[in-house]
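First the structure, in the form of structure tokens, and then the observations on it.
The complex appears here minus one protein chain, its other protein chains still in place.
Chains here go by letter, A and B, matching the order in which they are written, and residues are numbered from 1 within each.
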Amino acid sequence: MFCLVNEVKEKNPLVHNITNVVVTNFTANGLLAIGASPVMAYAKEEVADMARIAGALVLNIGTLSHDEVETMIIAGKAANAQGVPVVLDPVGAGATSFRTDMSKKILKEVKVSVIRGNAAEVANIAGKKWEIRGVDTGSGNGSTVELAEKVAVQFGSTVVITGEIDVISNGKTTNTVANGHPLLTKVTGTGCLLSSVIGAFAAIEKNLVKAATSAVSVYGIAAEKAAETTAHKGPGSFQIDFLDQLSKIRKEDEAFAKIEIIKE
Amino acid sequence: MFCLVNEVKEKNPLVHNITNVVVTNFTANGLLAIGASPVMAYAKEEVADMARIAGALVLNIGTLSHDEVETMIIAGKAANAQGVPVVLDPVGAGATSFRTDMSKKILKEVKVSVIRGNAAEVANIAGKKWEIRGVDTGSGNGSTVELAEKVAVQFGSTVVITGEIDVISNGKTTNTVANGHPLLTKVTGTGCLLSSVIGAFAAIEKNLVKAATSAVSVYGIAAEKAAETTAHKGPGSFQIDFLDQLSKIRKEDEAFAKIEIIKE
Partner (left out) sequence: MFCLVNEVKEKNPLVHNITNVVVTNFTANGLLAIGASPVMAYAKEEVADMARIAGALVLNIGTLSHDEVETMIIAGKAANAQGVPVVLDPVGAGATSFRTDMSKKILKEVKVSVIRGNAAEVANIAGKKWEIRGVDTGSGNGSTVELAEKVAVQFGSTVVITGEIDVISNGKTTNTVANGHPLLTKVTGTGCLLSSVIGAFAAIEKNLVKAATSAVSVYGIAAEKAAETTAHKGPGSFQIDFLDQLSKIRKEDEAFAKIEIIKE
């Protein structure tokens, strides 16, 4: 499964991001580090052209506006027509009704291949209750495995719920990944970048559960290594070393993977 | 006074930022490092909702547009209605008349709790003459203490003027802080991030002079430590280590504080 990371580094898939203003630089640098080729394009006049030539399209509502959502839908429809996988990151869905509504609108108008969020965000776009505050976190008592499977069926998408244990499911096949490190929560945009990295893997692997599981585990292992290398330093040093680790990670690192197959 | 920094790290106050596109990532990472929970939200449809659930609202005009100022006013009024403190950073006021006018408009429509700027910016929004070039600096011969006190009375706000010596005043009580390091002027957004950090402290401490004085001193000490750790390296290394130091700083570091009470 980890040979995918080598393939990303060889093929440099073009990932078109329509994302929030907080994480654009980090997302672009993270995609370059993993081996993908990032492009950000937001103008209504060009997003369809760009989405069509991309290997994946990533839609992230972190600092959405009404206009930007319209742009996302134009890009999403162009991607759909061309068979380009679309990843949706519903940042902060549930924190305001605007975010929830706009996420639902995108899901109604665009066929989304992968939804990536925390449990609260994923629950909210599916109309289920889950606690959320701001855009950062949110935990609940429900089973995230059950949530991922239900939402996957509801939207016909592969769902990735990240947290201490990450869950990846298309409703039929479900995996969990136990890689990662708490320092990821101390750097802004690590969730957003993961969504874009999943896009890079989806660009080269049609089995989206496989693509996403591999991406999530690779990402978590890079974080574990960066946390070890920068022990006791802090989130600034961690962030920089994390980019270094993303650039170095290869299929041999599968030895560190903590992937569990829950349903096959 | 420094126990406030521990309190921020324990309570993780949600700070809603409407800020400029240059500093969003650094602001979010800096707030995470100090222990706060950052959120950026800019859409007219959601800013009131977000401001109401925040511990503080920070308005920064660094790359303002006419539309964005309208959004700031919507958010500011919602914050006012809910008793959420509002921090204004009038970046570059005086550099163009548009910035001066928009700052005045915000101050007219929104009850601003804390104004944070350099001497030129603060002078300009109060209709006083002070030299400024671009958005970065500006120094004058007037007393910044006198300026801070006058502007505080004029707007009924706590005023923070940063420079070699920082001044914090609500007109009645005035403190100065001599912490900080010149390398802060070599990294973009260090003033903007300070305004947001003041927001985090204001979210947990109603005495705004105390909150701001503590925030300014904590911030300056973190910079001193980063400058020491990265001596002779340069502004890139300093910026990263500064984030590390913000994450490590605790009330014990009050030993390094250079706070002077000018008027009580």
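In this section, contacts are C-beta pairs under 8 Å (C-beta built on N, C-alpha and C of every residue); 3 or more make two chains touch, one makes a residue touch a chain.
In this text the structure is predicted, and so the values were computed from the model without any measurement.
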Candidates B:T63, B:Q154 or B:T229 - the one touching the absent chain: B:T63
Identified contact with the non-displayed chain, of B:K129, B:K233 or B:K263: B:K233
Contact set of chain A toward the excluded chain (per top definition): 14, 21, 24-25, 28-29, 32-33, 37-43, 45-46, 49-50, 53-54, 239-248
For chain B, the residues touching the chain missing from this view: 20-26, 62-66, 92, 95-99, 133-137, 186-189, 233-237, 239-240
